[in-house]
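Here the complex is missing a single protein chain, while all its other protein chains stay put.
Letters A, B and C mark the chains as written, and numbering starts fresh at 1 in each.
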Amino acid sequence: MSKKYCEKFKIPKHLEVPMGAVIPAPVKENRNMITGNWRTERPVIDHEACTLCLNCFLFCPDACWHLDEKEERMVWNADFCKGCLICVNECPADCLTPVNELEFKGGVVRLEKPF
Amino acid sequence: MAKAVETQNLEAVKSIRRVPQEEYYLPGHRTCQGCGPALTYKLVSKAAGPDSIFLGPTGCMYVANTSYLCSPWAYPWMHTQITNAGAVASGIEAAYQVLIRKGKYKGKLPNIVVMGGDGGSIDIGLQAMSGLMYRGHDVLFIMYDNESYANTGIQTSPATPYGANTTFTPPGEAIPEGKVLFPKDAPQLVIGGHPAVHYVATASVAYPVDLINKVRKALNYKGPSFLHIHSPCPKGWMFDAAKTVEVAKLAIETGMWVNYEWEKGEYTYQHTPKEYKPVKEYMKTQQRFAHLTDAHIAKMQAFIDARLKAPGIPVALPVLGPREE
Amino acid sequence: MADVYQITIWARGVVQDMEGRHMSLIMANSADKDGKFVQAWDDYADLPDRVGVPLRKYVRISDEEIEMRYEYENKEPNMVVLMDDTIVKGMNILWGMKKGGVLVVNSKRSPDEILKFVPNKELLKKVICVDAEHAFSMEGLDFMGSEGGVEAAAVGAGISAVIAGAAVHGTDNLTLDSLVAVAANKEGAKEGYEKAVVKDL
Partner (left out) sequence: MAKEMFLAGCSAAAHGAKLSRVEVISSYPIRPYTGIMMELSKLVANGELDAEFVHGEGEHAQVSIAYGASAAGARAYTGSSGVGVTYAMECYSPAAGGRLPCQMAIADRALDPPGDFGSEHTDVMSARDQGWIMGWAETPQEVLDNTIMYFRIGEDPGVMLPQFCCQDGYFVSHIPGKVVYPEQSQVDEYLPPFKNPHPLDPTKPVSHGPQIYPDQGPAIDLQRAQAFIDVPKVIRKAVKEYNEIFGRDYSPFLDEYRTDDADFVFFLQGGHARTARYAVNHLRDKGVKAGMVKLRFLRPFPTEEIAETLSKFKAVGTVETSTSYGGAMKGGNLIHEVRAALYDVPKPPAVTSFMAGLGGEVVTLDEFYNMAKVLAQAAKTGKVDQYVYWVNFDKGV
């Protein structure tokens, strides 16, 4: 008697899902979810005025501010900063200024789809 | 049966400078600009460190974080139903107890942390959470409180404050204040009936060092502990994304939120202002309260005044319930 | 199958969700008033929306019954509308567009300034910029129309009417008269039409 239901399914590469939808954890950043394109304004830092109080580092929900211990300055992550501007609001030294994203040539993300 | 399972000991952080630089809740998630719960997640992850397993019951912190087959967590993480985080965590903890005992897992017991929203903690998830607390599993249950079912489009939850405009409690002619009920007291639900619990605390994203230390203290306790973390939601509470921390701070300054610890029956309070500002100052920062009249705000003030007499300790509602009026 | 004119609207999550949806609704309504067959919907996969996330809303307009339905997205947009100009950097906004498309942008900037950020501008025959004077704010927002709920606010009461008015320059499928008739912000629709900066390529 012939088997009339499909015996071996072929799933196209772009739709492949690991067994049980278990995926490896990211190591440094989740490159599959770039969020830099959420930004309408970016925080621009005045390193002279920065006191390294670390408020921006502490309060950023997207972990986009880090202290470069060697250079002794704060480093900003343009790929993922969503532009919430909590850092600007919480900066006691007033060293952060929001500037419209189109003022900058760089920081282009240009995704095919929003995710 | 004797349990010779080794647990971890996490050091307290003394200042901002000592907050770990390492991130375990990594950039690249679909949470809102200025998301309070995301900030909570980041700080809790820093506190717990890499030797941890996190569980995410359905809610914003599941859907926004794992959208489309990717995830921002550097440690093992598992989705649970919104209903059963406490139970799945119990299963994982029990599994580690037996696997370590049998020598199948070499290492200390991982920190097992549930990151539940208000719905997944004290509404539909309450039964499983209570079951976990009662049975005494070595799990930290965190309720990141954004005061609504935010993922589904801001619907009322038992943590939603009186007077809030949500998509299930819209203000209208017949019900002018929007939400008419006062919220459940989450820490009291845990403290009030779970003898295995020795540590319950509230924390706020406005005070990250305090938050980190409370997480570490909770994890160092053997057995279950509960943290209730105030996590403002720009979308749901309708305030500008840059003001998440500002709003959280104002909540403490007006008495809308109280940071306290309950350790083996003793209460201690943190960040209490010398003088409380009127709740109106807090409420006017958020569009969800924009429709309220002075009479409604007075009702909220009365509720807060009564609660501040003994924060953390249950008090009778100073205002009539909706069925009594 | 008949020609279907596809419009894809890009908006910022939460702060522009309602305006974006209103834009799709008034565009579809006005074309319907002109006797066309129409569809308008939110991209379901973009929801639940988060503050700031790029969101898509869609319109389809045709002279005949539109038989494609339930697809999540417009695969070949003829017109793309950006309710916030910075989206031009974040997305391949002309994704799927065939040659001869139209770009409508809510911006203080000129079409030339916007085009600097469009690497595949050869697909475009026209760029329209209009300054709808929009400030991102939580004030006056209403979530009730999201997730298939009922629109509580008057449809097209805000900047959507202004941008839609400007978009009339880009296609015969929209007429100013009908747009003014269906949008709550009637003056806005006229204003948008008048102050639009149009550049033919």
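Remarks
One rule holds for everything that comes next: a contact is a pair of C-beta atoms (placed from the backbone, for glycine too) under 8 Å apart; a residue touches a chain by one contact, two chains touch by 3 or more.
Bear in mind the structure is a predicted one, so any value in this text is a computation, not a measurement.
Note that the undisplayed chain, when the full complex is considered, contacts A, B, C.
When the missing chain is restored to the complex, the residue among B:Thr40, B:Thr83, B:Ser121 or B:Thr285 that touches it is B:Thr83. On the side of chain A, the interface with the absent chain consists of residues 1-9, 11, 15-17, 19-25, 115, using the contact rule stated above. In the full complex, chain C touches the omitted chain through residues 44-45, 72. Interface residues of chain B with the unshown chain, by the touch rule above, are 1, 50-53, 62-63, 66-71, 73-81, 83-84, 86-92, 94-99, 101-102, 104-105, 107, 110, 127-128, 130-131, 134-135.
As a convention for this text, only the chains that are shown with their structure count from here on.
Contact topology of the protein chains: fully connected, every pair of chains touching. In terms of their C-alpha centroids, the spacing between chain B and chain C amounts to 39 Å. Chain geometry summary: the mean Cα position of chain A and that of chain B are 24 Å apart. Touching of two or more other chains is recorded for residues 13, 51-53 of chain C. Looking at chain B, residues 30-35, 234, 241 sit in touch with two or more other chains. The touching residues of chain B, when paired with chain A in their complex, are 16-17, 19, 21, 23, 25-36, 38-39, 42-43, 67-77, 205, 208, 234, 241-246.
For chain A in complex with chain C, the residues that touch the partner chain are 35-40, 82-84, 100-102, 107-114. Per the touch definition, chain B reaches chain C in the complex via residues 30-35, 63-64, 151-154, 167, 170, 234-235, 238-241, 287.
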